[in-house]
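A single protein chain has been omitted; all remaining protein chains appear in their positions.
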Amino acid sequence: MIKLCFFARFREKLGVAEESLPLEQPTTVSALMSQLAGRGGAWQEIFDCPRGIMVAINQDMATVDSLIHDGDEVALFPPVTGG
Amino acid sequence: MIKLCFFARFREKLGVAEESLPLEQPTTVSALMSQLAGRGGAWQEIFDCPRGIMVAINQDMATVDSLIHDGDEVALFPPVTGG
Amino acid sequence: MISIQTADFDTGAEIRALQGNSQTGAVVSFTGLVRDMASHGAVTAIELEHYPAMTEKSLQAIIEQAGKRWPILGVRVIHRIGYLAAGEQIVMVAVSSAHRHAAFDAAAFIMDFLKSRAPFWKKEYVDGEGFWVESKSSDEAALERWNQT
Partner (left out) sequence: MISIQTADFDTGAEIRALQGNSQTGAVVSFTGLVRDMASHGAVTAIELEHYPAMTEKSLQAIIEQAGKRWPILGVRVIHRIGYLAAGEQIVMVAVSSAHRHAAFDAAAFIMDFLKSRAPFWKKEYVDGEGFWVESKSSDEAALERWNQT
């Protein structure tokens, strides 16, 4: 299982802040995004194209090529705007 | 007449903070420095070479080529070290 | 060194706290405020969301990077979360060093990376309606100059 977290606009549009997802074997961030986009609706709208999406694995910034392993916390969010 | 002002190390070495000096006609800062160096002693030591000397005419930064006119206030001082 | 909080902060007290070290010759501080204007109208308040598990870790990494580049003596970062009215303080970064250029550069570096790498998101309220703030390409571009020097 992995834990998914969504923030800000993504959290609001998807209507979910976090969820658990089974993971059979290590996969890339971009494969995970394709899987999420496959759910259609807002999921497809957000995850169809990886541009403008930031990802963190276990609270460290990652890229679409990063590998996700069982037990990881994967956060997907729009570009940050603090400060 | 012009008014001369000396600050910091110059003031201490020369033993004078300000003095008045007759001015027959407009002259350059470098000519004034030569005249002061001609007094010998600490005057010569300080004004023999214009390097490392800052000059202000009427409280505006000037150069060795700037012209001094009757009534001007000419300040001669070492490089500034405030802040 | 890092605080994430809803409460306001006292920039002057934080600067004074960094002045305790006798080697300190320079303290530079940045304070960010809620501006009352956005492209879509007058902003009455903002709401700041963050990623609690990651926020402090990411700021810590940014401060460590700054510490590798400049001889920093002290750093303080405070970022507020939750609802903030127009004019309120959002963020403060203060850096102390023996010399001024290190303090200036490290403070600017930390702010630039905080703006583009720390997991905070702003929502602006205009006439009671919330708008998520879009990231600015100028913020991403600001990181470039630190790669070149």
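Worth pointing out:
Read from first to last, the chains carry the letters A, B and C; within each, the first residue is number 1.
Convention: a residue touches a chain if its C-beta (ideal position, glycine included) is under 8 Å from a C-beta of that chain, and two chains touch if they have at least 3 such contacts.
Computed from a predicted model, the values in this text were never measured in an experiment.
Shown chains touched by the hidden chain across the complete assembly: B, C. The missing chain, though absent from the display, is touched by one residue of C:Ser3, C:Ser29 or C:Gln65; that residue is C:Ser29.
For subunit B, the list of residues touching the undisplayed chain reads 5, 7-9, 11-12, 56, 59-61, 73, 75, 77-83. Residues of subunit C that touch the chain left out of the display are 10-13, 15-16, 19, 22-33, 35-37, 86-87, 89, 98, 100-101, 103-104, 107-108, 111, 142.
FYI, only the chains that are shown with their structure count from here on.
Separation between the centroids of subunit A and subunit B, computed from CA atoms only, is 71 Å. One simple way to say how far apart two chains are is to compare their mean CA positions; for subunit A and subunit C this gives 26 Å. Distance between chain centres (mean CA atoms), subunit B to subunit C: 48 Å. None of the residues of subunit A touches two or more other chains. Shown for subunit C are the residues in touch with two or more other chains, of which there are none.
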